[in-house]
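Note that this is a trimmed complex: some chains were dropped, and none of the rest were shifted.
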């Protein structure tokens, strides 16, 4: 059977729901609740297991590990590195979210240790973060990217080749690449930038889609498209951020393969 | 006056609302906000006081202490043990939530220290956790129980006798026992498993109901029945998890004694 890309994306979504992947998250406390709830709504099983004494063994039994370096405590920092080493040893998929790496030098140090000692399958960041990791200048401010997005795909491709992993970059358009194949995803809503944690939630979803999928490139596309379409649907009925966040979880829960197929605006390259 | 059990449950709810118990919580950061909000909605006063240097004195003035071992940091772990010792010395009621104790060995170690050095009035867990503590095999996966519930009440009774405390176990049916008296609570909705923190919130509510109640068995029943009925009512109007979580808090806030009496499906043994 020869499937096209969007068909693979649809199958990826069903795979999550059929397998209920156990997603270990080491993530910031700002949006840890949102990450757990969106994973549940998507059909995955979240486990925010992050204690240094627990992570090595837990990563072994997890379907995927999501590491988000936003506001890591010292204990979380050590645990994140250790968990990524466990993932390498135990063949667990890892999604890395390099929050604010361009603005805060310590983030870059942690990320480098993870990339060096551990395993990373998908790097998912905003375009400012991705460009920074790719060694390029970019405008950042705190946790936000001010980058126009010019040259974004090129930066993603360079970074993907550098670390031999999938790179996903979010912004007005979202880019996913494995260094060879690329996807430009044109769905979404600006309202996702008016709530905290849309990026974190997306990173967690990448863990869910990548857990049981051999093709991590498709997995990253599935997660981004899911988030974007749920965001669009939520925004259709609510235009204010408190209610939008609630509705976003609802729409992730009710998301269908049919919707992915019908409404996804993806340029495959 | 000879009150039957459901009348005692109703009085328990009013006792919370009339006394506004101060509930100290040492709990995971995933659902700490939900625990605080549901306590407020229920009529209690939450205080997430967990710093090692603060807990001994604070437990002394608290009406009850809720300890949840999900994702404890090292500082929280030490604080939890110390607070439980203060509770023993100062006669403060303690509710223990043994999150993931079957899946993660370190959890069991913390729990044992609390049970050994401190005081525990109510152990509230899912059936997988309860069976583990009772020394039985059970299927767990991350923070979730995969147990069918067979033999659940027997395990609860054994555990209640072992530690001379109330044991409450949640699942399709919920069980509460003091080793002699038992209650099987048949209300609830599966939607409670689609949001993170229903178990944590329930544990916090157990603190509220047990704080001013001599009969901790009734207190655990009151908390579970409150959660289940609020869940049922929320699910009547919303079938999606983001909105359900919001509505759940609303329904806890508007819960009446009359509703407990009229809609509670409890088998008393």
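When the chains are written out, they are named A and B in that same order, and each has its own residue count from 1.
Keep this in mind: contacts are C-beta pairs under 8 Å (C-beta built on N, C-alpha and C of every residue); 3 or more make two chains touch, one makes a residue touch a chain.
All values reported here derive from a predicted model rather than from experimental measurement.
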{"item": "Identical protein chains in the complete assembly, only 2 of which are shown", "value": "3"}
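Here, only the chains that are shown with their structure count from here on.
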{"item": "Inter-centroid spacing, subunit B versus subunit A (mean Cα positions, whole Å)", "value": "33"}
{"item": "Subunit A residues within the subunit B interface of the complex", "value": "22, 24, 29, 32-33, 36-37, 40-41, 45-54, 57-58, 61-62, 73, 75, 245-250, 253-254"}
{"item": "Complex contact set, residues of subunit B against subunit A", "value": "28-31, 33-34, 70-74, 100, 103-106, 141-144, 194-197, 240-243, 245-246"}
